[in-house]
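Attaching a single structure in structure tokens format; questions to follow.
Of the protein chains in this complex, all but one are displayed in their positions.
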Amino acid sequence: MNPRWFYSLLFLSTLLSGLAHWFWPGEAVRFTLASLSLILWAAMLGKATESVAHYAGDRLGGFLNATFGNAAELIIATFLVREGLLDMVKASITGSIIGNLLLVLGLSLLFGGLKYRVQSFNPVLAGHNVSLMLLAVIGLFVPAALSFQLSAGERETLSLIIAGLLIIGYILWLIFSMITHKRELTVDQKEVEGEKDEALSANPASETPDWSKGLSILLLLVSTFFVAIQSEWLVGSIEAVAHALGWSELFVGAFLIAIIGNAAEHSAAIFLAMKNRMGAAVEIAVGSSLQIALFVSPALVFISLFFQKPMNLVFTTAELTAVAVSAFIAASISRDGSTNWYEGVMLLIVYLILGSAFYLV
Amino acid sequence: MNPRWFYSLLFLSTLLSGLAHWFWPGEAVRFTLASLSLILWAAMLGKATESVAHYAGDRLGGFLNATFGNAAELIIATFLVREGLLDMVKASITGSIIGNLLLVLGLSLLFGGLKYRVQSFNPVLAGHNVSLMLLAVIGLFVPAALSFQLSAGERETLSLIIAGLLIIGYILWLIFSMITHKRELTVDQKEVEGEKDEALSANPASETPDWSKGLSILLLLVSTFFVAIQSEWLVGSIEAVAHALGWSELFVGAFLIAIIGNAAEHSAAIFLAMKNRMGAAVEIAVGSSLQIALFVSPALVFISLFFQKPMNLVFTTAELTAVAVSAFIAASISRDGSTNWYEGVMLLIVYLILGSAFYLV
Partner (left out) sequence: MNPRWFYSLLFLSTLLSGLAHWFWPGEAVRFTLASLSLILWAAMLGKATESVAHYAGDRLGGFLNATFGNAAELIIATFLVREGLLDMVKASITGSIIGNLLLVLGLSLLFGGLKYRVQSFNPVLAGHNVSLMLLAVIGLFVPAALSFQLSAGERETLSLIIAGLLIIGYILWLIFSMITHKRELTVDQKEVEGEKDEALSANPASETPDWSKGLSILLLLVSTFFVAIQSEWLVGSIEAVAHALGWSELFVGAFLIAIIGNAAEHSAAIFLAMKNRMGAAVEIAVGSSLQIALFVSPALVFISLFFQKPMNLVFTTAELTAVAVSAFIAASISRDGSTNWYEGVMLLIVYLILGSAFYLV
């Protein structure tokens, strides 16, 4: 698209969405305008992320993107906790994890794989991601498996302990991956090796980004801010729209909110996958789901202590099944550090299976 | 065995089995004759498969064999669905999956491993097989885990959706493995590398098959046809024999029918393993179980719509445990693309554990 047209449309849709949000009573109009604005800001975010990633290295760029994308989710979830809508919070946490592991990763692998025969990324990082996913599943599985043997108070206590341990684990992971073992976990080197297979693929080093380092960071911040705003407005109107369509809270929380809330990760990851930077794409999808499972979700357990209803980590059977199943198939597919279009198809099939099950439950 | 003797015995046992089937009332005699004929036709099928595999390449040969072997099972299962014996259908699906993953693969690894120290096959194909097995387990696990939250009608709907998704996944897998990524998934190259370890092993290239390409294909079709016929006759008489021995329907369906129905895969896979063509042997065993889980089983859900009782994909705890456990241990053992006799022993031990459990349940 012509850049001038793009920026005009971005400005216009944001303005109209804001006017509709504050002054227009019709949910359908607000929904449509917020969607349009969100999609454009997400595209903007994708471009800014790629530009920052160019300066910062893939891994740090991916981390920044996951963080900014999930900041929106943490804010939305905190509002839900304040309202005491704890089931909706757990559904949206579940939805974000499986949305990233199955939908975002699946689409990245599929679209990247349709363009490049085989794409590869650092298998050492992939192995660690698998172990971290397993840690997250264990953190949710243990309280659920033992919940019938525990009193409500004991469930609270166990949830707080596990939440604390997962946050400690996540902080140590940042120290490990960013400081002590940055070298082993870099995605750059492998990217370059992977691209040797494809003689005509884009070489990141030869691309000159449109924006300076400072402007890239500024645009990353600004577009993350507007993605968060538009996500929230969309969520506000989507519930009314969804209820009019007769969908359950579980389905809305786990699929609709999660898909919209992860639009940023979507566009950014698929964008990078189609540029054969699969390492950065995986980092966004998997890193984002790990951050939700190991940081956002445990943090909400502590945040909930400031409100009337405390939240525990005991998820429902359907939610636990969804998270465990997603972690296992994503682990099996990403373990070898090499991907293709069919592996994307498998992730999307599992996403559709879970989506159908959640719709019917 | 002298070829002339073999063909004479094959002809004689088939003739006598046919006469007994139509004119003889005693189940024991019919059982014995059908068994003998089946074993001989299975040996014939093994030889024809190997000959076709020589011309077609290991992978396509393995696929053909799995298809022909499972055509028999699909026909038998369709008759059971028509009779409304849906529990027996699910038990025999379960039995075919675990029979291929544990018994056929276990015996192949054991006998191949007793002859060759280490045998290897394409680890990329092995990795994909593992992910596909996991997809099949997820397809069975999700409806079972959520079944208590669903009405009978919702279970039907979910089963139909999942069945449709699994069939789409299977068709795309065929496109992926046969067309777009044939090169990466070939078993031939790795076979040759694997054989370098063993200086005196048989070199497939130097063997001249007894039959021409056309005759090989014809004999493959003919022997598959007779294996299917004899399997069906055997199944007809074995139920009476089994009930006389006091065995449960679950055990008969999951073990006796499955062992006999997979006799073709057995002999062919073990035959190839002992020739150090482990890639083709694994393709038969694993490919066959994947085809049952991702194609035969979902197809039966749709086929059942034409009869009075619709079949869903909600399997019992025992069946689901058996399939999941088999998929996990087979995945763990096959993942590295290298096998030995002890890995065969582990698969057989799991088969015996499940067999004992099914016998007692």
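Order of writing sets the chain letters: A and B. Residues in each chain are counted from 1.
Note that a contact is a pair of C-beta atoms (placed from the backbone, for glycine too) under 8 Å apart; a residue touches a chain by one contact, two chains touch by 3 or more.
This one's a predicted model, so the numbers in the text were calculated from it and none came from an experiment.
One of B:Ser8, B:Ser212 or B:Ser332 touches the chain omitted from the figure, and that residue is B:Ser332.
If you put the hidden chain back, the residue from A:Gly46, A:Gly99 or A:Pro143 that touches it is A:Pro143. What chain A contributes to its contact with the hidden chain is residues 124, 127-128, 130-132, 134-135, 138-139, 141-143, 145-146, 149-150, 154, 157-158, 161-162, 165-166, 168-169, 172-173, 176, 180-181, 184, 331. Within the complete assembly, residues 117-118, 317-318, 321, 325, 328-329, 332-333, 335-336, 338, 340-343, 345-346, 349-350, 352-354, 356-357, 360-361 of chain B touch the chain that is not shown.
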